[in-house]
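One protein chain omitted, others in place.
Let's look at subunit A:
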Amino acid sequence: MSLDVLYFAWLRERVGHGRERVETSAATVRDLVAELSARSDGHAAAFSDLAGLRVALDQDLAEFDAPLAGVREVAFFPPMTGG
């Protein structure tokens, strides 16, 4: 399947861009992270500590063990600092 993968804040800066199209057969977010981490040193640095990251699937917050079936957009970002 093909996914739009989005990065925000310092993840975007480490990866080097804010969006990429990814062909993957990853079953879960965690599997996708393993594939993405192998793409570049920047990706590896961005994903070095999952405990400090959040993920959204089709714009809803999700867990790293969530399945990717049917998902079109995956976004990774640090904990939010709004308000």
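We take it that a contact is a pair of C-beta atoms (placed from the backbone, for glycine too) under 8 Å apart; a residue touches a chain by one contact, two chains touch by 3 or more; residues count from 1.
Quick note on the criterion: contacts and distances are computed from a predicted model.
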Select, from "cysteine desulfurase", "Molybdopterin synthase catalytic subunit", "Protein glxC" or "ABC transporter domain-containing protein", the UniProt-recorded name of the complex's unshown chain.
"Molybdopterin synthase catalytic subunit"
Touch rule applied to subunit A and the missing chain gives residues 6, 8-10, 12, 56, 59-61, 75, 77-83
